[in-house]
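One protein chain is absent from this view; the other protein chains keep their places.
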Amino acid sequence: MTERLDVAGLQRRLARFAAARDWEQYHTPKNLAAALSVEASELVEIFQWLTPEQSQQVMRDPDTAHRVADEVADVLAYLLQFCEVLGIDALAALAAKIERNEERFPAPEGP
Amino acid sequence: MTERLDVAGLQRRLARFAAARDWEQYHTPKNLAAALSVEASELVEIFQWLTPEQSQQVMRDPDTAHRVADEVADVLAYLLQFCEVLGIDALAALAAKIERNEERFPAPEGP
Amino acid sequence: MTERLDVAGLQRRLARFAAARDWEQYHTPKNLAAALSVEASELVEIFQWLTPEQSQQVMRDPDTAHRVADEVADVLAYLLQFCEVLGIDALAALAAKIERNEERFPAPEGP
Partner (left out) sequence: MTERLDVAGLQRRLARFAAARDWEQYHTPKNLAAALSVEASELVEIFQWLTPEQSQQVMRDPDTAHRVADEVADVLAYLLQFCEVLGIDALAALAAKIERNEERFPAPEGP
C-alpha cells in the first residue's frame, strides 16, 4: 500500500475497508459518534486510577504504550469515518476553531 | 498564518496556543484523555434522541452542521494535544491499526 | 407528592413524567444508554482540569455543589429510566455484583 500517510488517504482506506465488509449499514452518524465516545472512554480507562504524575509516564511501559497508541488509532478511525459519512473536513474544522480560539482567548503580552 | 493545513502543523499550533496561555500545567495525559471523552460525548449529545435516518440529515440545518463541525474540531484538538504530550504519531498509529485489521477481518472474496 | 423517596418510587415518577409528555418514543434502551453516558461526561467535565486535591473541595462552592448534585440527579434519572424500559432491578444487580466482587477480591486479613 503506497498511499500517503495523510488524513485524506487514511480516511479513504477506512471507507474502502468498511465497504468491502458491508459494514456501511452500521455506520450511521449516530452510531459512529457513539463508537467514537466508547473508544475515547477506553483511553480514559487506562488513566482513571493514575495520579497526574503517573499519567505522564505511561509510555515507559511497552504494553501500556501499545495500548495507548491503539486507542488513539481507534478514536481517530471513528472520527474520520464520522467525518466521511457527513462530508466534514476535520482538518479545516480544526483550523477554523483554532482561529476562533485565538481571537477568543488572546495570549497575554510578553514582557 | 501560512502554515500548511496538515496534522503536524495543526498539532504544533495547538502546542504553541497552550504554551502562550500557560495552560500546559493542565495538560496532563490523564486530563487530556478526559477532555477528549467529554468532547466526544458532546458530539453524541447532538444525536442522542435522533432516529438513524434523522442522524444522516444533520448537516442540512446550518446551525446543527456548524455545531457538529465544531465538536469534531474539539475532539481532534484534544486528540492531537494528547498525542503531543505523549509523543504519539496519531497517523502512524492509525495506519498500523488498519493494517492489523485488514489481516484480522479479511474482506470476503468478490464474485 | 407524598410518594416515598426510594428508588422504586422515583423510577415510577420518572416513568409517569415521560409518559405524560409522550417522550416514551425516544426512550429506547440505546438512546437512554447514550443519554446516561452524556450526563456522566458532564460530571467529568466539572473535574477535568482540577487536581486530585481540588476535586475533593468541589462542594465548598455553592454553585459548583449545585451543579455536581444536578449532574448526579441526571445520571441517576437516565439509569433508572434505562432500567425501567428493560425491566432491570438496579439495586438487586448492584447487590449481586458486590457479592461477586467480595469473592473475587478478598479483603486482606486484619492483624
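Note that the chains take the letters A, B and C in the order they are written out, and that residue 1 is the start of every chain.
Going forward, a residue touches a chain if its C-beta (ideal position, glycine included) is under 8 Å from a C-beta of that chain, and two chains touch if they have at least 3 such contacts.
What you see is a predicted model, and the numbers here were worked out from it, not measured in a lab.
Chemist: Where does subunit B touch the missing chain, residue by residue?
Modeler: Against the left-out chain, subunit B lists 34, 37, 41, 51-52.
Chemist: Where does subunit C touch the missing chain, residue by residue?
Modeler: With respect to the unshown chain, the touching residues of subunit C are 1, 5-7, 10, 13-14, 17, 20-22, 28-31, 33-34, 36-37, 40-41, 43-44, 46-47, 50, 52, 55-56, 58-59, 68-70, 72-77, 79-80, 82-83, 85-88, 90-99, 101-102, 105, 107-108.
Chemist: What residue numbers in subunit A mark contact with the hidden partner chain?
Modeler: Counting only subunit A, the missing chain is touched by 26, 31, 34-35, 37-38, 40-42, 44-45, 47-49.
The working rule: only the chains that are shown with their structure count from here on.
Chemist: How many angstrom between the C-alpha centroids of subunit B and subunit A?
Modeler: Centre-to-centre distance between subunit A and subunit B: 4 Å.
Chemist: Go ahead and note the Å separation of the Cα centroids belonging to subunit A and subunit C.
Modeler: Centres of subunit A and subunit C (C-alpha means) sit 28 Å apart.
Chemist: Among the residues of subunit B, which ones contact at least 2 other chains?
Modeler: Subunit B, residues with two or more chain partners: 31, 34, 37, 40-41, 44, 47.
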